[in-house]
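Dropping a structure here in structure tokens format, bear with me for questions.
Only a single protein chain was left out; the remaining protein chains are all shown in position.
Take a look at subunit A:
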């Protein structure tokens, strides 16, 4: 511990110190976000946890939730990234209107979103009635309906996130690549996409998390059938009708699984350069 040693360290710490004007609201905000979770933990009947984890219905709901949320994220990536590119790079009239329309599912109450999906894909819906009459296909009450409902509510998160990243990216790299003879598709896959990868990842994570917690549109559009359309949030809601503590246990399982998945994903992505 020499003087010459401590001085720069102290200096560094001082410059890193968070201003009080930021710290106070941050602490209050964190408490607000974390306290309800603490409330749940306080009411959790831990002894019941192993028995709940072994219930086949619970496992079916968890499996279905993970499967459908992942499928919804894949669909959102497939269609959302091109939408984001269109909004960020495209030059056409009505772009701002289109951007506003993309965010509609963010504002719409999910239950209304579910009704809207029924009006299009339901048995009497614009597309659904055609599918039903022509091919005898009904979408509501199927796992497909769950994935559609989740995609509808969660894709905007991905689009907004990726569009932000695209707007922040330096256009000169794309121009340089184009000057060097790369085609537009090559520029997109080899220059643009790697540049905005963090934004795409952040968007995908948001999208997946939103899909996993999706309730309103799912129960309205897909109904509730164990193993087919009953995801974890639906199971939690129904458990709430009879047994508060069972509902808490189910929520915590969903929470734990999502935290584990997100944390391990992040480690993986940060480990690779």
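Definition applied: a contact is a pair of C-beta atoms (placed from the backbone, for glycine too) under 8 Å apart; a residue touches a chain by one contact, two chains touch by 3 or more; residues count from 1.
The criterion applied here is as follows: contacts and distances are computed from a predicted model.
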Practice problem: Among "Molybdate ABC transporter substrate-binding protein", "cytochrome-c oxidase", "ATP synthase subunit a" or "Deoxyribose-phosphate aldolase", find the name that the UniProt record gives to the complex chain excluded from display. | Solution: "Molybdate ABC transporter substrate-binding protein"
Exercise. Sort through A:187, A:219, A:232 or A:248 and give me the one touching the missing partner chain.
Key: A:219
Practice problem: Among A:118, A:150 or A:232, single out the residue that touches the unshown chain. | Solution: A:118
Exercise. Have a look at A:79, A:141 or A:173 and name the one touching the chain we're not showing.
Key: A:141
Exercise. Could I get the residues of subunit A that touch the absent chain, sorted low to high?
Key: 115, 118, 122-124, 138, 140-141, 219, 223-226, 229-230, 237-239, 241-242, 244
